[in-house]
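Below you'll find the structure, written out as C-alpha cells, and then a few comments.
Of the protein chains in this complex, one is absent; all others appear in place.
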C-alpha cells in the first residue's frame, strides 16, 4: 500500500526545508456519523523526523490537528542525499514510517 | 439660444438612437441562439465588474475575490489536500481493466491534456458528453462497473485528467448543429432559472453577488467557476466532482437535486464551460 | 544552490553542540521534572485539559510572558474551521519547544513541537478550530516561556461559495 506520508525535503546547502502531508482521518471523537453514533477518537499523537541518527523534529499532536495533517519546518546540519526518516504513531496503536532522500 | 436648444435636442436624440441600436441587435439575436455573443457579453460583464482581477485569476473562484482567503489558499497550495486524490487518479489511470485495456485506450491522446475540451457535443448521439460520463462509459465498454458520479474514485480520475491539462485554455466547441445550440440554450436557461424554496438561481449568487459573503462563504464568480473542478473542499473534507457540486448547490437552495449527469446538469456544464473559453484549466482545486 | 565552503561544517557544529548541551544540562537540574515531562513522553495530561492556562502549566510548569520576538501568522477570518493554516517564527535564541493553544477548543492544547538544537524555531501547521477563538503560540527559549496571541474568526460555513 502506498505510504500515508507524502514528504518534500529540499536543501539549499545549509538549511533543509521539510513539508509533510499525512493521510489520516484525525477523528476528534466528538463527531457523530450519519447514523448519529460518535466516531471514536483516532488521531496521530506523535510524529518524528530523524536525520543522520538524530531527531530533528518531534510533533506531539492533539485532536485539533486537521484531517490529512500538514506540517512544515526547517533544520540545519543535513545535506543533499541524506536520508530523512519520518514515523508516526496514533492513539489506536496505528503507525507508519517512510524514508525520504533530501533533494 | 435656439441653436443651443436644438443641439441639445439633437444630442439627446442621437444618444437615444445609439442606445436603441446597441440593445436592438441583442434583443433580436436573443431568439436566435448566439453562443459567441453570449460568451463575449458574459466575460465582459465580469471583466468590467471586477476591473482589477486579472482575467485568468477568475478561475480561482472565491480566492480571486478576497485577499485574506487567497493567502490562506496559496499556503495550502504548497502541499494541497488533493495530493492523495491526484496520486490515486494517476495510479488508476495506469492500472489496466480486467480485459487488459486502460482509460488511455478510450480517450484521444491517451487521456492526457484533453480535459479542456470537455464537455463536448456528440453529434452522433445528439447530446452533451461530459468528462465524468465519458469515463464511466469507458469503464462500461471494458466490462467494468461504473463509478458513482459523486464519490472519490470519479474525483480521483477527473483530478488526474484535469491536472494534465493545467494551464491550458478552456476550449469548448459548439458544432453547427441545431441540437448543440439547443443544449447550450438549455444550459443557459438552467443557469438563470430560480429554483428551490430559497428561490435562487445559479446567477443569484454567482452573477449578482460574487465576492460577497453568504453566511461564511465568499461567493465565486460564475466566470471560470468549473475550471478548477474537481475540488477538495474543507467543508466536505474530501473530493468533490462537478456532479457533487451541482447536487449540493441544489439542496442548499432547498431544491431536490436531479439524477447525476441529468440533461440539465450536462447542459449547464456545457454552457458554463463554453463561456469560460480562453480561461486556463486550474483543476484539481482546493476550496473552503 | 550555493555550495557551502566555510570551515569544515561538522567540526564547527560539534563544538557548538557540545557547548549548548552542557548549558542545558546545567540549566535543567533545579526543575528537572517539568522539563522531563516536556521532553520525551507524549504529554497525555496536558492534551486532556480544557483550560489554556492549566494546559500551559501542565506542559511547561511555568507561565509565559508576551514577546514581540515571536511572529504568529494566522488568518483574520478562517476560510474553514476544519483547516486553519497557522504558522509561527521567532528570533528568540536557544528555542527548545513551540506549542499552539486554541483557547475556545474543547481542549486548549492543539500541538506541541520539540525543537532540537540545529532546528530552525519555526513551524507551520493546519489546525481545527471549533469557533472564533484566540490562538496562542508559546515558545520555550533558554528555559523561559514567551507567547504571542491572535484572534481568529471562525464561522459555521453553510453554502460553500
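Going by the order they are written in, the chains are A, B and C; count residues from 1 in each one.
To be clear about the criterion, contacts are C-beta pairs under 8 Å (C-beta built on N, C-alpha and C of every residue); 3 or more make two chains touch, one makes a residue touch a chain.
By our rule, contacts and distances are computed from a predicted model.
When the unshown chain is looked up in UniProt, the name that turns up among "SoxXA-binding protein", "Multisubunit sodium/proton antiporter MrpD subunit", "Branched-chain amino acid ABC transporter permease" or "NADH-quinone oxidoreductase subunit 12" is "SoxXA-binding protein".
The absent chain, not drawn in this view, touches the displayed chains B throughout the complex. Per the touch definition above, the residue from B:70, B:90, B:151 or B:189 contacting the chain not shown is B:189.
Where chain B meets the chain that is not shown, the touching residues are 23, 26, 30, 38, 41-42, 45, 188-189, 192-197, 199, 201, 203-204, 207-208, 251, 254-256, 258, 264.
Operating definition for what follows: only the chains that are shown with their structure count from here on.
Of the two chain pairs considered here, B-C and A-B, the higher C-beta contact count falls to B-C. With each centre defined as the average position of its C-alpha atoms, the distance from chain A to chain C rounds to 16 Å.
Annotation: 42 Å between the Cα-based centres of chain B and chain C.
Chain B has its Cα centroid 36 Å from the Cα centroid of chain A. For chain B, residues that reach two or more other chains under the stated contact definition are 81, 237. Residue positions of chain A with contacts to 2 or more other chains are 67, 70, 72.
Listed in rising order, the residues of chain C touching chain A in the complex are 1-4, 9-10, 13, 42-43, 47, 82-84, 87, 102, 105-107, 109-116, 118-120, 122-129. The touching residues of chain A, when paired with chain C in their complex, are 11-15, 26, 28, 30, 45-46, 54-67, 69-77. Taken together, the chain C residues at the contact with chain B in this complex read 75-80, 82-83, 85, 87, 124, 126, 155-161.
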